[in-house]
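Omission of a single protein chain aside, the complex is shown with its protein chains in their original locations.
So, subunit A:
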Amino acid sequence: MKLKEKLLSSYLAFEENIDLENDIHNIRNEAIKYFEHSGFPHRKQEAWKYTSLNSILKEDYSIFPKKEDTIEYRDIKKYCIHDIDTYQIVFVDGIYASHLSQTTHDKFDACLMSSALNKAKYKPIIKKYFNKVAPQESLTALNTAFSYEGAYIKIPKGVAAEKPIQILNFSTGNEHALMIQPRNLIIAEDNAQVQIIERHQSLTENAVLTNSVTEIFAGKNANVDYYKIQNDKVTSSLIDNTYISQDRDSEVSMHTFSFGGKLTRNNLNFYQNGSNINSILKGVTIIEGKQHVDHNTLVHHRKPHCESHQDYKGIFAEKSTGVFNGKVLVDKIAQKTDAFQSNNNILIDDQATINSKPQLEIFADDVKCSHGCTIGQLDEEALFYMQSRGIPQKEARALLMYAFANNVLNSVKIPEINKRITKQIALKIGVQLGFDL
């Protein structure tokens, strides 16, 4: 059975197990109808021109895993940020793992989507926010249809979450191939602050396809500082759909570190709904082999006096492929917009490729929009310069690549993440650098 048919019939089974009275049910029904009609995206669509899902869709995925979380903290420790205190919301094969988690309801909620969707007390919030920024789009609709579990985080007015929250999704390989569809909802009310770290990690070489949707709402003057760490096995693929709605004076910053996975597609969408908003999108991609990473970003400037800063760096080795498709949309009313976009890439090997496509659609006349994209090899002259000072070629290359990625790390506000990512970069590049990181 083709995956699409399998999903459609699984939906019927899924329906039998959920509360049909729930308002969400209508949303799910609409969504599955939409998916049935649209199907999976394909390369004839402009936004999917350079990313083909064919090879990952042909696996025979289990849609509902057997409930069996056999893993212990020691199995996952190295994938967590464990040297600082955090809240953790941990899922194993898509199912909440309470023994690995630390949630809270004290000053704010950092808990489960399943309870938020089902418990009466969350009803008004779900009604206000759920599926409100996520559009009807094939993969997002598919996720909406099966939306059941994920992280639910709500920071009330004026509260600053005192420690970062980690959303961790592990897959065990108990299934030959597994498809997971996490659904996250994150609400930072007016003047609230939160830091979030998200990771998807397979523990074995069995195929995994994650189709995740995250909706983020930043209220007036709220601050959301979000990190996505993508360093999965080469048998795992991730389609990450993130939709961010920002109110006036808010700042949302998203760092995406893509270091591994068979196919990674980041659909990252910012919608600015007030003045004086800042949206920050940063990415470092370092891949090799036949891995594929696609950053598909949108910043929609809908109000005057807002800023956006996009800075994506990519290093592609061997036969790896990268895509950067960055769209900046400035509405006519959005005067004084300051939108910056930059995408710089280094191709280490002849067979590596990157397709970089900035798309600027500007309908306002008094704006500052700049974009730049470069694709290059490492600078030979710089290599000779470093070698002439006694630094061997391998280390010189590493130092150049490190330096290349370095300025993206400057905006990381959690030192442990900075340290980790720097280490990862050094590790990916295969050398120990000669100075303190």
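In this text, a residue touches a chain if its C-beta (ideal position, glycine included) is under 8 Å from a C-beta of that chain, and two chains touch if they have at least 3 such contacts; residues count from 1.
Simple rule for what comes next: contacts and distances are computed from a predicted model.
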Which of the following names does UniProt give to the chain that is not shown: "Fe-S cluster assembly ATPase SufC", "ABC transporter permease", "Glycolate oxidase iron-sulfur subunit" or "Acyl-CoA dehydrogenase"?
"Fe-S cluster assembly ATPase SufC"
Touching the hidden chain, out of A:I348, A:L400 or A:I429, is A:L400
May I ask you to list the residues on subunit A that touch the chain which is not drawn?
379-382, 384-393, 395-396, 399-400, 402-404, 406-407, 433-435
